[in-house]
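Only one protein chain is missing; all other protein chains are in place.
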Amino acid sequence: MLRVEGLSVSYGDARVLEGISFQVKPGAMTCILGPNGAGKTTLLRSITGIIPSVVGKVWFLDQEIQGKKTHQIVELGMTMIPEGRRLWAPLSIQENLELGAYRISDQRIVKERLSWVYDLFPHLAERKGQLCGTLSGGEQQMVSIGRGLMASPKLMMMDEPSLGLAPLIVREVFEAIKKIVLAGTTVLLIEQNTKVALSAAQYGYVLERGAIVMEGEAAALQEDVHIKQAYLGL
Amino acid sequence: MKLGNFFQITEKTAAFLTFGFVLILPVVLSFNPYYLSIFIIALILGAVSLSWNLLAGVCGQVSFGHAAFFGIGAYGSSLLVLKAGWNPFGAMIIAAFFGVMGAIIIGTPAFRLRGPYFALSILGFAEVVKLLTLNLTWLTDGSQGLFNIPALPAIRIGSMTLDFFVSRTTNYYLAAFLMLAIYLVIYFLRHSNTGLAMSAVHGDEETAAGIGVPVFRTKLLTLMVSAFCTALMGAFYAHYVHFLSPDSAFDGSWSVMPIVASLFGGMGTLIGPSIGALLITGLDEFIFKQFFETGHKLFFGILLAVVIVWTPKGLFGKSIRKK
Amino acid sequence: MISYNTIIQSILSGLLEGGNYALYSLGLAFVFGIMQIINMAHGEFLVLGGYIAYWLLVKWGVNPLMALPVAALLAGGTSFLSYRIFIERIRTTVELNTLILTFGIGIFLSNLYLQLWSADLRSISVHWMEDPVHLGGIYISLGEIVTFVISFAAVFFLHLFLRRTKTGKAIRITAIDRDAAALSGINVERVDLLAFSIGGALAGLGGPLLGMLSFVSPNTGLHITVKAFILTVLAGVGSIPGLIVAGMMLGVGEALTVTFVSSSFRELFGFTLFLVILLARPSGLFGKRG
Partner (left out) sequence: MGSRMIKKCWCVGLLLVFGLGTAWAAPAIKIGTHAPQSGSLAKHGIEQIKGIRLAAEDFEKKAKIKVDMIVYDDESNPQKAVSAVEKLAGVDKVNAIVGGYGSNLVGPASEASERYDTPYLTMGAVDTKLTAKKFKNFFRLNNMPGYVMAQAGAIKDIFAAKKVGVIYSSLAATTEIATTLKGLLQKGGIAVPVFEKFEKGTTNYKPILLKIKDAGCDVLVVEGYFEDYVGTIKDAKILNLPVKAYVGAWGIGTPEFVRELGNMSEYIYGTSIWERGTAPQKAKKEEAEIVANYKSKYQEDPSYIAMLGYLTGKYMLEAIVQGGGTAGTYSPEKTRNALRALDTMSPIGRVAFDEKGDPRFFTCVLFQTQQGEQVVIYPLDRAKGVARYPGVPWGGK
C-alpha cells in the first residue's frame, strides 16, 4: 500500500533521515519503533508532504507521491494523526470532526462517518458541543483520531498516540485502533511505547539515528535481544 | 542567479572595500558639491542602517521606529546649541546620550514583547516623541521648526582649516568617519562576549537564557548602543542641514530606509547595510529620477519587492562570509 | 463652559467615527490575525476603493453605496494579484520580509495613483447623506448613520462567515494549525490566497466610506495603515468583533481629548493608548493569545 525507497531529509546541514526504505502492507498494522530523536516524526511529515523537498521515492497505492502537496496526498486516501493531537482548540468536538471531512461535500457521507466515529468513541458523542481546548489528553487523542477517520482514509498514520496518556487510556485508545484496522483501514503506527505497539501490530521496523536498523514480524521482534534490552527494559 | 554563487569575500574584506570606496568616491565625483551632498545623506543613512542592523540583524530585534532616536539626537543637539549655547561637538555627544535615555525608556517595557509587537511599540514611541516635539512649542517651536542651527565649528589642524559650513568635502569625510567609527564599534561589539550573547538571543531566547545569557540585559544594551549611534547621526544631520522640523527630524523614512538598506545589503552581515544605503541612494539618484519627475518612488517600490522575493538575504548577503 | 450637550454630542461623534475606524481596520486585522502578515499596503487597497467610488460617481453618477461591491471587488483583485505575484513566494520566510514586501507594494501603488489620478484630494459628495438628523438636541448626519451601519454589518458578516461557513472555518483552522488543516485535505495555499484577497476586498469596502466622510488622496494610505494597526493591537490580534469596541474607544477618547484638553493632543491620545495597551496588555483588550 505504501512503499518508501531511499528517503533522505536534511534540516540545513543536519541530515535527519538517511536512505529510509520500508513498506506498509494493506489491511494490517505496521509499526515503526525508535527512541526520541530518531527521526520518526520527520519521516511521517515528509511522507505527507508537510516537509517538502526530500530525496527519495514514495509510492502510495502504486502512485508516486513525493513532491505532491499535503492536501493532494490526503485526497488520495492517506491521513496522519499528528503528534500532540493538534486539535483546533477554539472549535467544538463536532466542528473538529466535521472539518476532518473537509474534502467530502456529500453531507450524508459526513453524517455516516460522524456516527461511526461516535460509535467508536461513545464518550465524545456525549460532549459534541464542548470546545476542544477544554478536553483531557485522552479525549483529545480520541478527537484527533476521529478527525483523521472522517475523511475515510485508506491509510492512517499515527504519530505516538500513547504520548502523555495514562495506561488505562492508552489501552482504550489501542482497542479503538484495532477496531479501525478491523474495519478496513490500514494503519502505520509510530511509537516509543514498544510493548503496546508490538502487541498490537503485525509487522515492525526499528528506526535509530535516522536509519532503519531492524525489521521483522512483531512477534519476532518482541523476542529479539536488542529490542528487549534497548526498548523493553528487560 | 545570485551574486553569492560567483564570489565570496570575508566581512573584513568587504568592509575594507566599502570604506576604500567611500574614501575615493569624492575624487571620482571630482569633489562636486552636489554629488557629495547626495552621498553625505547616503552616509548618514548608511550609519543609521548599521546601527539598526546591530539591533535587528545581530540581536534579532526588529525596530520600526528608529526615527525616534534620530529625531531625539537632532533636536537634542540643536536645542543644546541654540538655547544653551553649547559647542556643537559637545552637544552631539550629549544628544547621543539623550538617544540612550530614549532607548531605556521604551526598551525597558517593550523588550517584554516579541516580534512584530516589539517593532510596533517602537513605532508608537516614535510617533509619541514626534507629537511631543510638535506640541511642546515653548521648547521646540512646534511645527515652525528650528531655523539657523549652527554648523559644526571649523577645526584647525596646523595651517589647515576644516570648515563645516560651506565645504561639502569636510562634511562628507566627517560623515564617513562617523560611519567608520560606528562600524568599528559594532564590529568589536559583535566579536566580544556581549556579541556572542546577542547572537544567542537572536537564535533562540529560551535557549540563550538556559545557557546563562542575561537576555533582557543583552537586548536593552544592544538597543542603547544602536540608539546612541542613531542619535549621533541625527545630531550630525541637524548641524549639516541647519534646519529641523518635527516632520523632517522624525520623518518615517528614517525608520524605513535603514530597513530597506539593510535588506538590500544583507542583514546577516555587519557591513551590508551601509553598502545597501550607498546603493539605493545611487539607484534613486542616477536611475529612477531619470524616468519621472513625479512619482519616481514607484520604481523603488517595485525594486524593493523584487529584491525581497528573489534575494531575501540581500544582494550581498551570500557573498560576504561571517569571518 | 463645556455644556452637557456638548459632551454628549462629542461622545456620539466619537462613537460614530469609531465604528468607521473599525471598518477601515477590518482588512488589516483580518489578514494579521489569520496569516500573521502585517499588510503595509492595506491603506493603499482602501484608497483604491475610494477612488473607484469617486470615479463611478463623477463619470456615471453611480451612488457610492452601489459602488461598494465594485470597490471591494477591484481592491480584492489587486490584493489577489499582489499575493500571487509576490507575497506567495516568500510566505514561509521571516515575518519581517512580508512586512517590507507589502510596504514596497504600498509605495508602488501610492505612486501609481499619483501618476494615474494626480495628487488632488478627492472627496465624495452625496448631498442627501450630508443632511443632519435632529434628535432632541443631538445632531447627526444621515451619512454617518449609513456608514456606521455598513461598518457594523461588515464586521458582523465577517464574524459570521468565519464562525458559520465551511470556508470561513477552513480559514480559521488554517490560522490555528496549518499542518493539521492540510492533513484534513485543505489546500492551505489556496486558503492563504483567499484570505489575503478577502483582506484586500474588506479594505476596498472602507474606501468609499472614507471618501464620503472625508477624502482620499494618494498619500492617505499609510496613515490609514498605521491607524488600522493601532486598532488591531487595541482589539487584540484575531479579535474581529473587538475592533468595533476598540474603534469606539479610540473615537470617543479622541473626541473627549479635544473637548476637555485640546485638539492638538488628539493624535497623542491615540498613540499613548496604543503604547499603554501594547506594553501593559500585549494581547489587546479582547485577544486570547499572548
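A, B and C label the chains in the order they appear, each numbered from 1.
We adopt the following convention: a contact is a pair of C-beta atoms (placed from the backbone, for glycine too) under 8 Å apart; a residue touches a chain by one contact, two chains touch by 3 or more.
Predicted model, so just to flag it, every value in this text is computed and none were measured.
Novice: With touch as defined up top, name the shown chains that contact the chain not shown.
Specialist: B, C
Novice: Using the document's definition of touch, tell me which of C:M66, C:L81, C:L121 or C:V276 contacts the absent chain.
Specialist: C:L121
Novice: In the complete assembly, which of B:V166, B:A181 or B:I287 touches the absent chain?
Specialist: Residue touching the absent chain, from the options given: B:V166.
Novice: Residue-wise, where is subunit C in contact with the chain that is not depicted?
Specialist: Residues touching the hidden chain, for subunit C, are 1-3, 6, 9-10, 13-14, 17, 111, 114, 118-123, 125, 127, 130, 132, 134, 139-141, 144, 213-215, 217-219, 223, 251, 254-256, 258-259, 262-264, 266-267.
Novice: What residues on subunit B make contact with the chain left out of this view?
Specialist: Per the touch rule, subunit B residues meeting the hidden chain are 32-35, 37-38, 41, 134, 142-145, 147-148, 166, 168, 237, 241-243, 245, 247-248, 251, 253, 289, 293-297.
Here, only the chains that are shown with their structure count from here on.
Novice: Work through the pairs of chains, note which ones touch, and then classify the graph as line, ring, star, complete or other.
Specialist: Its topology is that of a line.
Novice: Report the chain whose mean Cα position is at the greatest distance from that of subunit B.
Specialist: Relative to subunit B, the chain whose C-alpha centre sits farthest away is A.
Novice: Of the chains present, which has its C-alpha mean closest to the combined C-alpha mean?
Specialist: Taking the mean of all protein C-alpha atoms as reference, the closest chain is C.
Novice: Round to the nearest whole Å and give the separation of the Cα centres of subunit B and subunit C.
Specialist: 32
Novice: As a quick test, compute the distance in whole Å between the mean CA positions of subunit A and subunit C.
Specialist: About 43 Å, centre to centre.
Novice: What part of subunit A is in contact with subunit C in the complex they form?
Specialist: Spelled out, the residues of subunit A in touch with subunit C are 45, 48-50, 69-71, 74-75, 79-80, 82, 86-91, 95, 99-103, 147-148, 150-151.
Novice: Which of the residues in subunit B come into contact with subunit C in the complex?
Specialist: Against subunit C, the touching part of subunit B is residues 56, 62, 109-110, 112-113, 115-117, 119-121, 123-125, 127-128, 131-132, 134-135, 252, 256, 259-260, 263, 292, 294-298, 300-305, 308-309, 312.
Novice: Quick one: in the complex, what on subunit C touches subunit B?
Specialist: 38, 86, 89-90, 93-97, 99-101, 103-109, 111-112, 114-115, 222, 226, 229-230, 233, 264-265, 267-268, 271-272, 274-275, 278-279, 282
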